[in-house]
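Before we start, here is the structure in question, set down as C-alpha coordinates.
Yeah, one chain of the complex is gone here, protein chain that is, but the others are all in their spots.
The block that comes next holds chain A.
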Amino acid sequence: MAEVLSGTTGHRRRALSAGALHKLSALLTLAALIVVFSFGNDAFFSVNNGLTVLLQTAVIGLLGIGMTVVIITGGIDLSVGSVLALAGVVAGLLVKAGIPVVPAMMLGVASGTLCGLVNGFVITRMRITPFVATLGMMMIARGIALQVTGAAPISRLGEAFGVLGNGALFRILEMGDNGFPRVIFPGIPYPAILLLVMALAGAYLLRQRQVGRHIYAVGSNEEAARLAGVNVARTKIEAYAMSGTLAGLSGVVLMSRLVTAQPNEGVMYELDAIAAAVIGGASLMGGVGNISGTMIGAFIIGVLRNGLNMAGVSSFIQQILIGVVVIAAVYIDQVRNRR
(Lines give C-alpha, C1' and ligand atoms only; values in the text may rest on other atoms or scores of the structure.)
Protein backbone atom coordinates (compact mmCIF):
# COMPACT_ATOMS: atom_id res chain seq x y z
CA MET A 1 0.00 0.00 0.00
CA ALA A 2 2.94 2.27 0.65
CA GLU A 3 3.81 2.30 -3.04
CA VAL A 4 0.42 3.66 -3.90
CA LEU A 5 0.67 6.49 -1.42
CA SER A 6 4.11 7.60 -2.45
CA GLY A 7 4.45 9.90 -5.39
CA THR A 8 7.18 9.84 -7.98
CA THR A 9 10.20 11.59 -6.57
CA GLY A 10 10.93 13.09 -9.98
CA HIS A 11 8.02 15.45 -9.34
CA ARG A 12 10.03 17.69 -7.14
CA ARG A 13 12.51 19.22 -9.53
CA ARG A 14 9.86 19.96 -12.13
CA ALA A 15 7.43 21.56 -9.71
CA LEU A 16 10.08 23.74 -8.15
CA SER A 17 11.16 25.08 -11.50
CA ALA A 18 7.65 26.04 -12.64
CA GLY A 19 7.67 29.42 -10.91
CA ALA A 20 11.36 29.96 -11.55
CA LEU A 21 10.85 29.24 -15.24
CA HIS A 22 8.25 31.98 -15.55
CA LYS A 23 10.57 34.43 -13.82
CA LEU A 24 13.46 33.42 -16.05
CA SER A 25 11.47 33.92 -19.23
CA ALA A 26 10.26 37.31 -17.98
CA LEU A 27 13.84 38.26 -17.14
CA LEU A 28 15.01 37.15 -20.60
CA THR A 29 12.23 39.22 -22.17
CA LEU A 30 13.45 42.23 -20.20
CA ALA A 31 17.06 41.62 -21.27
CA ALA A 32 16.00 41.18 -24.90
CA LEU A 33 14.09 44.46 -24.79
CA ILE A 34 17.13 46.28 -23.42
CA VAL A 35 19.39 44.79 -26.11
CA VAL A 36 16.97 45.65 -28.93
CA PHE A 37 16.45 49.21 -27.75
CA SER A 38 20.21 49.69 -27.22
CA PHE A 39 20.85 48.80 -30.86
CA GLY A 40 18.08 51.10 -31.95
CA ASN A 41 19.29 54.14 -30.07
CA ASP A 42 22.69 54.96 -28.56
CA ALA A 43 21.15 57.19 -25.93
CA PHE A 44 19.03 54.31 -24.57
CA PHE A 45 21.84 52.41 -22.92
CA SER A 46 23.23 55.22 -20.79
CA VAL A 47 23.42 55.99 -17.09
CA ASN A 48 21.07 58.92 -17.46
CA ASN A 49 18.42 57.01 -19.34
CA GLY A 50 18.77 54.10 -16.94
CA LEU A 51 17.97 56.48 -14.11
CA THR A 52 15.02 57.87 -16.05
CA VAL A 53 13.62 54.36 -16.43
CA LEU A 54 14.16 53.75 -12.71
CA LEU A 55 12.31 56.94 -11.90
CA GLN A 56 9.47 56.20 -14.30
CA THR A 57 9.11 52.64 -13.08
CA ALA A 58 9.19 53.51 -9.38
CA VAL A 59 5.52 54.55 -9.25
CA ILE A 60 4.22 51.52 -11.17
CA GLY A 61 6.55 49.32 -9.14
CA LEU A 62 5.24 50.62 -5.81
CA LEU A 63 1.65 50.17 -6.94
CA GLY A 64 2.57 46.73 -8.27
CA ILE A 65 3.85 45.53 -4.88
CA GLY A 66 0.52 46.28 -3.22
CA MET A 67 -1.39 44.93 -6.19
CA THR A 68 0.55 41.66 -6.01
CA VAL A 69 -0.31 41.18 -2.36
CA VAL A 70 -4.01 41.75 -3.11
CA ILE A 71 -3.97 39.54 -6.22
CA ILE A 72 -2.41 36.68 -4.23
CA THR A 73 -5.42 36.77 -1.89
CA GLY A 74 -7.57 36.25 -4.98
CA GLY A 75 -8.73 39.87 -5.06
CA ILE A 76 -8.06 42.96 -7.12
CA ASP A 77 -7.58 46.62 -6.24
CA LEU A 78 -8.91 48.96 -8.93
CA SER A 79 -8.70 52.00 -6.65
CA VAL A 80 -4.91 52.48 -6.52
CA GLY A 81 -4.73 55.10 -9.29
CA SER A 82 -7.34 57.28 -7.60
CA VAL A 83 -5.92 56.67 -4.13
CA LEU A 84 -2.55 57.82 -5.48
CA ALA A 85 -4.14 61.09 -6.57
CA LEU A 86 -5.98 61.54 -3.28
CA ALA A 87 -2.86 60.93 -1.20
CA GLY A 88 -0.83 63.41 -3.24
CA VAL A 89 -3.58 65.99 -2.96
CA VAL A 90 -3.88 65.48 0.80
CA ALA A 91 -0.12 65.98 1.19
CA GLY A 92 -0.22 69.08 -1.04
CA LEU A 93 -3.16 70.67 0.75
CA LEU A 94 -1.59 70.04 4.14
CA VAL A 95 1.64 71.69 3.05
CA LYS A 96 -0.40 74.62 1.77
CA ALA A 97 -2.08 74.75 5.18
CA GLY A 98 1.31 75.26 6.78
CA ILE A 99 2.13 71.76 7.95
CA PRO A 100 5.79 70.77 7.39
CA VAL A 101 6.52 68.55 4.40
CA VAL A 102 7.42 65.33 6.22
CA PRO A 103 4.32 65.03 8.44
CA ALA A 104 2.16 66.26 5.55
CA MET A 105 3.48 63.49 3.33
CA MET A 106 3.05 60.93 6.08
CA LEU A 107 -0.57 61.98 6.44
CA GLY A 108 -0.93 61.68 2.67
CA VAL A 109 0.30 58.11 2.86
CA ALA A 110 -2.03 57.51 5.82
CA SER A 111 -4.99 58.67 3.72
CA GLY A 112 -4.04 55.86 1.30
CA THR A 113 -3.94 53.38 4.17
CA LEU A 114 -7.39 54.56 5.23
CA CYS A 115 -8.77 53.99 1.72
CA GLY A 116 -7.27 50.49 1.77
CA LEU A 117 -8.82 49.77 5.18
CA VAL A 118 -12.21 50.89 3.88
CA ASN A 119 -11.77 48.59 0.86
CA GLY A 120 -10.95 45.72 3.21
CA PHE A 121 -13.96 46.35 5.43
CA VAL A 122 -16.37 46.70 2.51
CA ILE A 123 -15.07 43.43 1.05
CA THR A 124 -15.02 41.38 4.25
CA ARG A 125 -17.84 42.85 6.35
CA MET A 126 -20.30 43.91 3.65
CA ARG A 127 -19.30 40.94 1.48
CA ILE A 128 -18.98 43.02 -1.68
CA THR A 129 -16.72 41.47 -4.33
CA PRO A 130 -13.27 43.10 -4.54
CA PHE A 131 -13.94 44.23 -8.12
CA VAL A 132 -17.05 46.19 -7.17
CA ALA A 133 -15.75 47.44 -3.83
CA THR A 134 -12.54 48.85 -5.24
CA LEU A 135 -14.33 50.17 -8.33
CA GLY A 136 -16.46 52.15 -5.91
CA MET A 137 -13.38 53.36 -4.04
CA MET A 138 -11.79 54.29 -7.37
CA MET A 139 -14.65 56.73 -7.99
CA ILE A 140 -14.90 57.90 -4.37
CA ALA A 141 -11.19 58.68 -3.95
CA ARG A 142 -10.99 60.42 -7.34
CA GLY A 143 -14.13 62.38 -6.53
CA ILE A 144 -12.74 63.54 -3.19
CA ALA A 145 -9.42 64.53 -4.77
CA LEU A 146 -11.21 66.59 -7.43
CA GLN A 147 -13.72 68.09 -5.00
CA VAL A 148 -11.23 69.31 -2.39
CA THR A 149 -9.00 70.90 -5.03
CA GLY A 150 -11.76 72.20 -7.28
CA ALA A 151 -10.11 70.03 -9.95
CA ALA A 152 -7.18 72.48 -10.09
CA PRO A 153 -3.56 71.43 -9.53
CA ILE A 154 -1.91 72.74 -6.38
CA SER A 155 1.41 74.28 -7.27
CA ARG A 156 4.09 76.38 -5.52
CA LEU A 157 4.55 73.79 -2.81
CA GLY A 158 8.12 74.79 -2.10
CA GLU A 159 11.46 73.18 -2.80
CA ALA A 160 11.26 70.76 0.12
CA PHE A 161 8.16 69.14 -1.35
CA GLY A 162 10.14 68.14 -4.42
CA VAL A 163 13.06 66.46 -2.65
CA LEU A 164 11.51 62.98 -2.33
CA GLY A 165 10.68 62.77 -6.03
CA ASN A 166 13.66 64.60 -7.49
CA GLY A 167 16.49 64.09 -5.02
CA ALA A 168 19.11 61.41 -5.22
CA LEU A 169 21.56 59.65 -2.97
CA PHE A 170 25.30 60.07 -3.71
CA ARG A 171 24.66 62.84 -6.24
CA ILE A 172 27.97 64.56 -6.98
CA LEU A 173 27.85 68.14 -8.22
CA GLU A 174 30.64 70.45 -9.28
CA MET A 175 30.48 74.20 -9.66
CA GLY A 176 31.02 74.92 -13.32
CA ASP A 177 32.90 77.96 -14.66
CA ASN A 178 29.63 79.55 -15.72
CA GLY A 179 28.37 79.55 -12.14
CA PHE A 180 25.89 76.69 -12.68
CA PRO A 181 26.36 73.33 -10.97
CA ARG A 182 27.52 70.50 -13.21
CA VAL A 183 26.41 66.94 -12.49
CA ILE A 184 29.32 64.55 -12.26
CA PHE A 185 27.34 61.59 -10.99
CA PRO A 186 23.51 61.90 -10.97
CA GLY A 187 23.16 59.60 -7.94
CA ILE A 188 20.49 57.05 -7.17
CA PRO A 189 17.05 58.69 -7.21
CA TYR A 190 15.16 58.49 -3.92
CA PRO A 191 12.11 56.95 -5.61
CA ALA A 192 14.29 54.07 -6.83
CA ILE A 193 15.67 53.53 -3.33
CA LEU A 194 12.16 53.64 -1.93
CA LEU A 195 11.04 51.06 -4.49
CA LEU A 196 13.90 48.75 -3.55
CA VAL A 197 13.18 49.08 0.17
CA MET A 198 9.45 48.47 -0.31
CA ALA A 199 10.05 45.52 -2.64
CA LEU A 200 12.37 43.91 -0.09
CA ALA A 201 9.89 44.61 2.71
CA GLY A 202 7.03 43.17 0.66
CA ALA A 203 8.99 40.06 -0.25
CA TYR A 204 10.01 39.60 3.39
CA LEU A 205 6.40 39.94 4.52
CA LEU A 206 5.16 37.41 1.97
CA ARG A 207 7.91 34.85 2.48
CA GLN A 208 8.95 35.12 6.08
CA ARG A 209 5.96 36.33 8.05
CA GLN A 210 2.79 34.59 9.11
CA VAL A 211 0.62 37.24 7.47
CA GLY A 212 2.30 36.45 4.14
CA ARG A 213 1.71 32.74 4.54
CA HIS A 214 -1.93 33.46 5.35
CA ILE A 215 -2.24 35.71 2.29
CA TYR A 216 -1.18 32.78 0.09
CA ALA A 217 -3.41 30.36 2.02
CA VAL A 218 -6.49 32.58 1.67
CA GLY A 219 -5.89 33.03 -2.05
CA SER A 220 -5.25 29.36 -2.60
CA ASN A 221 -8.29 28.02 -0.75
CA GLU A 222 -10.26 30.46 1.35
CA GLU A 223 -12.52 27.85 2.95
CA ALA A 224 -9.56 25.64 3.86
CA ALA A 225 -7.79 28.61 5.40
CA ARG A 226 -10.89 29.46 7.43
CA LEU A 227 -11.28 25.87 8.65
CA ALA A 228 -7.59 25.84 9.58
CA GLY A 229 -8.20 28.77 11.92
CA VAL A 230 -6.78 31.51 9.69
CA ASN A 231 -8.53 34.82 10.29
CA VAL A 232 -9.54 35.31 6.66
CA ALA A 233 -11.18 38.72 7.12
CA ARG A 234 -8.21 40.17 8.95
CA THR A 235 -5.79 38.79 6.37
CA LYS A 236 -7.73 40.40 3.53
CA ILE A 237 -8.08 43.72 5.33
CA GLU A 238 -4.31 43.73 5.90
CA ALA A 239 -3.70 43.04 2.21
CA TYR A 240 -5.92 45.92 1.05
CA ALA A 241 -4.43 48.22 3.69
CA MET A 242 -0.96 47.41 2.33
CA SER A 243 -2.12 48.16 -1.20
CA GLY A 244 -3.69 51.44 -0.08
CA THR A 245 -0.56 52.43 1.83
CA LEU A 246 1.68 51.77 -1.16
CA ALA A 247 -0.74 53.66 -3.42
CA GLY A 248 -0.54 56.57 -0.98
CA LEU A 249 3.25 56.38 -0.96
CA SER A 250 3.46 56.32 -4.74
CA GLY A 251 1.08 59.30 -4.86
CA VAL A 252 3.34 61.30 -2.59
CA VAL A 253 6.40 60.29 -4.63
CA LEU A 254 4.75 61.21 -7.93
CA MET A 255 3.40 64.58 -6.77
CA SER A 256 6.77 65.35 -5.24
CA ARG A 257 8.43 64.64 -8.56
CA LEU A 258 6.02 67.06 -10.24
CA VAL A 259 6.26 69.48 -7.26
CA THR A 260 2.55 69.86 -7.88
CA ALA A 261 -0.44 68.04 -6.38
CA GLN A 262 -2.45 66.92 -9.37
CA PRO A 263 -5.95 65.55 -8.68
CA ASN A 264 -6.03 64.18 -12.24
CA GLU A 265 -2.86 62.11 -11.89
CA GLY A 266 -2.78 58.33 -11.92
CA VAL A 267 -5.74 57.59 -14.16
CA MET A 268 -5.50 53.97 -15.35
CA TYR A 269 -2.37 53.36 -13.28
CA GLU A 270 -4.17 50.45 -11.64
CA LEU A 271 -4.12 48.68 -14.98
CA ASP A 272 -0.35 49.09 -15.31
CA ALA A 273 0.04 47.72 -11.78
CA ILE A 274 -2.15 44.73 -12.58
CA ALA A 275 -0.24 44.18 -15.81
CA ALA A 276 3.09 44.27 -13.96
CA ALA A 277 1.86 41.66 -11.46
CA VAL A 278 0.41 39.43 -14.16
CA ILE A 279 3.50 39.63 -16.40
CA GLY A 280 5.46 38.72 -13.28
CA GLY A 281 3.50 35.50 -12.88
CA ALA A 282 0.72 36.42 -10.44
CA SER A 283 -2.57 34.64 -11.03
CA LEU A 284 -5.85 36.51 -10.77
CA MET A 285 -7.31 33.25 -9.43
CA GLY A 286 -5.23 33.79 -6.30
CA GLY A 287 -2.57 31.85 -4.46
CA VAL A 288 0.21 32.59 -6.95
CA GLY A 289 2.56 35.53 -7.35
CA ASN A 290 5.64 37.13 -5.88
CA ILE A 291 7.28 40.52 -5.59
CA SER A 292 10.40 39.79 -7.65
CA GLY A 293 8.23 38.71 -10.58
CA THR A 294 6.16 41.87 -10.32
CA MET A 295 9.31 43.99 -10.26
CA ILE A 296 10.45 42.35 -13.49
CA GLY A 297 6.98 42.95 -14.92
CA ALA A 298 7.07 46.61 -13.91
CA PHE A 299 10.46 47.06 -15.55
CA ILE A 300 9.31 45.32 -18.72
CA ILE A 301 6.52 47.89 -18.95
CA GLY A 302 8.86 50.74 -18.00
CA VAL A 303 11.58 49.77 -20.48
CA LEU A 304 9.03 49.17 -23.22
CA ARG A 305 7.51 52.63 -22.70
CA ASN A 306 10.87 54.36 -22.48
CA GLY A 307 12.42 52.56 -25.44
CA LEU A 308 9.40 53.07 -27.65
CA ASN A 309 9.30 56.72 -26.67
CA MET A 310 12.92 57.15 -27.69
CA ALA A 311 12.23 55.32 -30.93
CA GLY A 312 9.47 57.84 -31.61
CA VAL A 313 6.65 55.28 -31.43
CA SER A 314 3.34 56.93 -30.59
CA SER A 315 1.79 56.31 -27.17
CA PHE A 316 -1.18 54.66 -28.85
CA ILE A 317 1.03 52.01 -30.44
CA GLN A 318 2.71 51.61 -27.01
CA GLN A 319 -0.65 50.79 -25.47
CA ILE A 320 -1.28 48.18 -28.12
CA LEU A 321 2.10 46.57 -27.56
CA ILE A 322 1.78 46.48 -23.77
CA GLY A 323 -1.65 44.92 -24.16
CA VAL A 324 -0.14 42.23 -26.38
CA VAL A 325 2.65 41.60 -23.86
CA VAL A 326 0.15 41.09 -21.02
CA ILE A 327 -1.89 38.57 -23.00
CA ALA A 328 1.21 36.79 -24.26
CA ALA A 329 2.69 36.49 -20.75
CA VAL A 330 -0.45 34.91 -19.35
CA TYR A 331 -0.88 32.67 -22.39
CA ILE A 332 2.66 31.34 -22.20
CA ASP A 333 2.17 30.65 -18.50
CA GLN A 334 -1.05 28.77 -19.15
CA VAL A 335 0.46 26.64 -21.89
CA ARG A 336 3.30 25.75 -19.58
CA ASN A 337 1.00 24.81 -16.74
CA ARG A 338 -1.19 22.68 -18.98
CA ARG A 339 1.76 20.57 -20.05
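By definition in this document, contacts are C-beta pairs under 8 Å (C-beta built on N, C-alpha and C of every residue); 3 or more make two chains touch, one makes a residue touch a chain; residues count from 1.
By our rule, contacts and distances are computed from a predicted model.
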**Study point:** The complex's invisible chain, by UniProt name, from "cytochrome-c oxidase", "Succinate dehydrogenase iron-sulfur subunit", "Fumarate reductase subunit C" or "Sugar ABC transporter ATP-binding protein"
**Key:** "Sugar ABC transporter ATP-binding protein"
Revision key, fill the gap. Sole touch to the unshown chain from A:S25, A:N221, A:S292 or A:N309: residue A:N221
Review point. In the complete assembly, which of A:G64, A:G165, A:P189 or A:G287 touches the absent chain?
Key: A:G287
Revision key, fill the gap. Among the options A:G98, A:G150, A:G229 or A:G312, the absent chain makes contact with A:G229
Study note, to complete from the structure: Only one of A:Q208, A:N264 or A:Q334 touches the unshown chain, namely A:Q208
Check your understanding: Hey, which chain A residues sit against the chain that's not shown?
Key -> 1-9, 11-12, 15-16, 207-210, 212-214, 216-217, 219-221, 223-230, 287-288
